[in-house]
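Report on the following structure.
Removed: one protein chain of the complex. Kept in place: all other protein chains.
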Amino acid sequence: MDNREKGVERKIITRDDLSKWLEKIKGHFDLYAPVRSTVVNFGKIERVDKICLDFMNTFLPPKVLFFPQTEELFSYARDSEGIEVKRAEDLIKERVLFGIRPCDARALSILDMVFGGEIQDSHYIEKRRNTVLIGIGCTESLNTCFCSTFGIDPLSGEGTDIFLIDNGGYFTIKEVNTQRGRSLIDLGNTFIKTEKVDHREEAGSVTVPINIASITGNMEKVQEDFWNNTSDPCLSCGICTYVCPTCHCFDVEDEEKKNGGVRFRTWDFCMSKDFARMASGENPRISKGERYRHRYFHKFDYFPKKYAVVGCVGCGRCISYCPVNMDIRKVLERIRENIQK
Amino acid sequence: MKTRIGVFVCRCGNNIGGVIDVPNVLEDVRSISNVVLAEEFMYACSEDSLSTLKERIKEHGLNRVVVAACTPRTHEPLFKRCCEEAGLNRYLFEFVNIREQCAWIHAHEKAKATKKAAGLVRMGVGKAFLLKPREDIEIDITPSAMIIGGGVSGITSALNLARQGFEVHLVERSDHLGGVASDFKTWFPDREGDRKLSHLVRSIECDENITVYLSSKIKDCSGNLGAFTVVIQDGDKERTVVVGTIVIATGAGVLKPHGLYGYGELSNVMTQMEYDNLSKRRKEKYKKVVMINCVGTRVTERPYCSQVCCMIAIKNAISVKESNPQAAVHILHRDILVYGTAEEYYRYAMELGIGFSRYTIEAPPQILGEGSGDTVRYYDETAGKDIDISCDLVVLSTPLVAQEENESMAKLFKVPISEERFFLEAHQKLRPVEFATDGIYICGSARWPVDIRESIAQGYAAAAKAAIPMHRGRVFFEAITASCDEKNCSGCGSCIEVCPYNAVDYKDLEEDRKVVEVNQVKCKGCGCCVSACKNGAMQQHGFSDYQLLSMIEMMA
Amino acid sequence: MEKKEQRVDRGTEQFSPKILVFACNWCSYAAADLAGVSRLEVPSDFRIIRVMCSARVRPEFVIYAFSRGFDGVFILGCHPGECHYSEGNYYTRRRVLLLKETLQFMGIESERFQLRWVSASEGAKFAGTMKRLIEGIRDLGPRNIDT
Partner (left out) sequence: MIKVMLQKKLQDRVKELLQNGTVSLFIGYEQGPGFVYVSPCFVRDESGAERLVLNQFCSNNLAGYIHEYNAYNRRIGICVKGCDARALVELVKQNQITREDLFVVGVPCTGRIDISKLREEYGPKLEEIKGISETERSFLLETVRGTKEIYKEKIVFDKCLSCTHPEGFEYDILLDELKIPEFGSADPVQKRVEEMESLSTAEKNEVWCSYLSQCILCRACQKACYACYCPECIFDKAYPRWFSKISTTAQKRLYHLIRAYHLAGRCVDCGECERACPAGIPLRLLNKKIEKETKKLFNNREAGINQEGVLPLNTFDIDDPDFFL
């Protein structure tokens, strides 16, 4: 099918020029972009030609750059006088994140509510404030994608500073949403041309939405043994949580050293048996079913109640990486059926 | 209750204090949380230090005590007892070795030794923090002893223990009792012998508490103080006895110096022992006797002094001379070692006209003659020339050497032997007739070449030591056994497979789950099972993963 | 967050490795004491943890120590056949060998992890062995703990 409009005037940048632009950006900012090793992940770019452009989406979501798996909060030193606490140095140099997908951009806006709401998490906010996002639209989708469920347009740059669309030989600069974005565009002025092009405005394959309208708000109606049975194949590993762009639970750990130590926060996952275990040894979510229920409640019940938004963006990572092929869409459908029963 | 750790660093006079900057160590230790007190002692083991220690425990409400001093192998019991006297459970004490394993071996780098000592104390504190109170394990003791070796020392031990009312099993590998001593015509120093020995042997035979096993060997030994199970082999027969204690009195052998001074080739060259035995059986009248001392000893392959040969040589020289005053007796020696009252006999020998001449190891004496030796030629340092002595008998003073079986015996009883293959006691000064292994004792020349006087003294000593637990009737073991946390046990059975004592076995839980259980009496606390346990359900008291990791962590 | 610690002695410019030693109570710990009693000189770069038997040293301790930045881990035990607990050191020998191979495979020099037999009477052997092994670690240089 061909959805191209003929002869629309757009700002474009060729693939070659994109590299040059990014090279220039790299001169002013720390540049992060997708890099391929065993998997594709966001990484700090030393050489622009290492950037991977033919990726569907990264293995780990961009949250790693704002809420890293392990993050130092502060360090402390003890001597006979007392304890001295030193806050971890936060990101000072501004950086550019190139290649964020629309679903992940939405996910960041969700994380903003968590870390920048009632409680301001300075570690996150600082990093977020100092990062410019260059998004790339999805002209193709994976069969695990279901972002349209949550009203996400794969070709809209909501939440990004600059939004590009890959047109094969060249990228269209579809949106420049912020002042910071404009200044980045200024850096690339010599490479960005305005041309009449065949412009693609729709995703190559639209993601299939699922009906969640009757789910949020009605989760309580799901019977208990539903969770036990549904969670049967689950291995209680941490993959779905760690690859989820909106999961943000963390654990705080101290690493003791001689006369002092460092306090870190690290990602934690709610499918872990120990996640809810208290110091007393009491564990309110001892069974796999209870933990599984909690995971779905968090995304489709607690989140909408608290932030008026569903805590899922339909990126499909948890489906692709699940070692036992559990499918969140299938589970949601079964939840709907169970509620209706 | 808050953990309150008291750290006490011993200077051991100059031994530790001379190398390690003790105040510096204390300063470092004070910065560790939960350390409420850090003090130094000049001698921590002295009576007044111990009473100060007790006071400090009470005064500061200490519930963990760390002493950094010498080695736990000798002084740990002392401090543990001290803690106990101050009302603190003995298992809440931790010993740090900063003398033998720090000050003494690193005396050449004092700054580093101080840093290391502080680190070692930190590790000790790290472990002390996690110590848990325990009670010793109590075991009943079988009131019987096994004496291995029917020589003078073993006989003495056996008689002594039997007279205290204990059942004694005396095992001798030859067909008669008496050991090396039965080869001697006379004993040093009173030069009586035969009569005394036969008296001792008769006493053994008459004592109804003693069972003698002649021509027998030990085939196997298992168990521990209180209940050793020993298998005695006599030809094809095997007997198993259970005894509370074991005394090793296997003595020593005499070196047969083949290849030295024509021994084995010349008919009139023999060892002191052979001469003694010969003169016991028939009266020989030799006119020209030359004795050569230090044959095969104090040399590279056998660097030790056998301690008894000089005296044997003098004793035999005197007896030659006394039975035939015309005889010319010469002792060629490298040095004469006659300690204590034996010096008298040395003088007496000289008065009798026995010649003593020194030879050097660089130019050892030569025996000249065909078929039998007729001349001994040696280089006399004083005269500065070779001197020939004519002879009709050459007697070689050879050292006592460790029994060949010592190695296999050591493995059987799990006790150490020295580089010279003699048995190694727990501590030369502090625990001379004991092994580090409880319930096994050592006496006589199995430990080190000794004369008959000492053999007898040690025989008594070993008997006295062995009698202590048997009189008490029960023994307390350090509770460093392993135990299994049922909650975490997966029941995989690895621990059962590796336990050398069959102390671990399955136990069925109600909830249809198999877990293991450790028999606290059978467990000897090696920790094999703990390392085999994958998730740490099995732990050894006093050496738990948590405690050892904490030590590593304190070091990192 | 992980930095290569500078552990070079300024005075001698010599690298002071961080070495963990497990010694069994009956043989090698006694040998270390004997080395002390004999006033032998031993480099001070190691710390001994006393265990009742070398078989108590679970391989995880070794892995843990390497993860915590130790440059070397040595286990000292009784000679084969002389184990106070009959057979503990045979288990140790297997465990150590397999772990050495595995460590090497994962990029940690197997020379950093050593097993030696030292009996209670071998004070001099203890001193000599430690000297040699520590020298070996010095030659290998510091471990980069974040890699």
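In this document, chain identifiers A, B and C correspond to the written order of the chains, with residue numbering beginning at 1 in each.
Keep this in mind: contacts are C-beta pairs under 8 Å (C-beta built on N, C-alpha and C of every residue); 3 or more make two chains touch, one makes a residue touch a chain.
Source: prediction; values computed, not measured.
**Q** With touch as defined up top, name the shown chains that contact the chain not shown.
**A** A, B, C
**Q** Thinking of the whole complex, not just what is shown, which of A:K86, A:R182, A:K221 or A:K273 touches the missing chain?
**A** Checking the options A:K86, A:R182, A:K221 or A:K273, the one contacting the hidden chain is A:K273.
**Q** With respect to the chain omitted from the figure, which of A:T194, A:S214 or A:N325 is a touching residue?
**A** For the chain that is not drawn, the touching residue is A:N325.
**Q** Of the residues A:T144, A:T207 or A:T246, which one touches the chain left out of the display?
**A** From the options A:T144, A:T207 or A:T246, the contact with the absent chain belongs to A:T144.
**Q** Just name the one of A:S37, A:Q120, A:Q179 or A:Q340 that touches the chain not displayed here.
**A** A:S37
**Q** Consider the whole complex, including the chain that is not shown, and state which of A:M113, A:I239 or A:I339 touches that chain.
**A** Within the whole complex, the residue contacting the unshown chain is A:I239.
**Q** Touching the missing chain, which residues of chain A?
**A** The missing chain touches chain A at positions 37-39, 41, 56, 59-60, 69-70, 142-144, 229, 232-233, 235-239, 241-243, 251, 253, 255, 264, 266-269, 272-274, 288, 319, 321, 323-327, 329-330.
**Q** Identify the residues of chain C touching the omitted chain, counting contacts across the whole complex.
**A** These residues touch the chain not displayed: 1-2, 59-60, 63-64, 66-69, 80-81, 87, 90-91, 93-110, 114-117, 145-147.
**Q** Touching residues of chain B against the unshown chain: what are they?
**A** 487-494, 497-498, 511-514, 532, 534-537, 544-546, 549-550
Assume only the chains that are shown with their structure count from here on.
**Q** So, what's the distance in Å between the C-alpha centres of chain B and chain A?
**A** One centre to the other, that is 70 Å.
**Q** Please compute the C-alpha centroid of chain B, do the same for chain C, then give the distance between them in whole Å.
**A** One centre to the other, that is 27 Å.
**Q** Would you kindly tell me how far, in whole Å, the mean C-alpha position of chain C lies from that of chain A?
**A** Here the centre of chain C sits 46 Å away from the centre of chain A.
**Q** Got the chain B residues that touch at least 2 other chains?
**A** 553, 556
**Q** Please set out, as single numbers or ranges, the residues of chain A touching at least two other chains.
**A** Chain A, residues with two or more chain partners: not present.
**Q** Can you check the complex and tell me which residues of chain C touch chain B?
**A** 16, 18, 20, 25-27, 29-30, 32-37, 39-44, 47-53, 55-59, 61, 64-65, 68-70, 81-88, 91, 95, 119-122, 127
**Q** Please give the residue numbers of chain A that touch chain B in the complex, ascending.
**A** That would be residues 78-80, 256-259 of chain A.
**Q** Residue numbers of chain B touching chain C in their complex, please.
**A** Listed in rising order, the residues of chain B that touch chain C are 71-73, 97, 99-109, 112-113, 115-116, 119-120, 123, 410-411, 414, 416-419, 424, 436-437, 480, 498, 500-501, 524-528, 530-532, 540, 543, 545, 548-549, 551-553, 555-556.
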